[in-house]
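Shown here: the complex without one of its protein chains, the others still in place.
Presenting chain A:
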């Protein structure tokens, strides 16, 4: 399993890399969809602890996973979000459909 992804019970945690742009969006998209196909994934947690750059390609990745998971009633979260990442999420309007946390709340692991 790639270290980008971690499965905790039914939560798929995606450790978003330092930069999330069009160039590496595809890897995350494919990897996450692969995990969702093989495992019982009920929620996806985007962990932004190590991320200092994200553009609209990242929004596309989150939106796409949200759509896939929404079919099965799952949930998408963004955690360890810096002010910069929060601003990008807010501008895109995606904050209305996903839960955003500044820290990494323990309970997110078992939602």
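Here are a few things to note about the model shown:
The rule we apply is simple: a residue touches a chain if its C-beta (ideal position, glycine included) is under 8 Å from a C-beta of that chain, and two chains touch if they have at least 3 such contacts; residues count from 1.
By definition in this document, contacts and distances are computed from a predicted model.
With the options "ABC-2 type transport system permease protein", "Anti-sigma F factor", "ABC transporter ATP-binding protein" or "Methenyltetrahydromethanopterin cyclohydrolase" in hand, the undepicted chain maps to the protein name "Anti-sigma F factor" (source: UniProt). From the options A:7, A:36 or A:63, the residue with contact to the unseen chain in the full assembly is A:63. Considering the complete assembly, chain A touches the hidden chain via residues 19, 21-23, 25, 29, 53, 55-57, 59-61, 63-64, 83-84, 87-88, 91-93.
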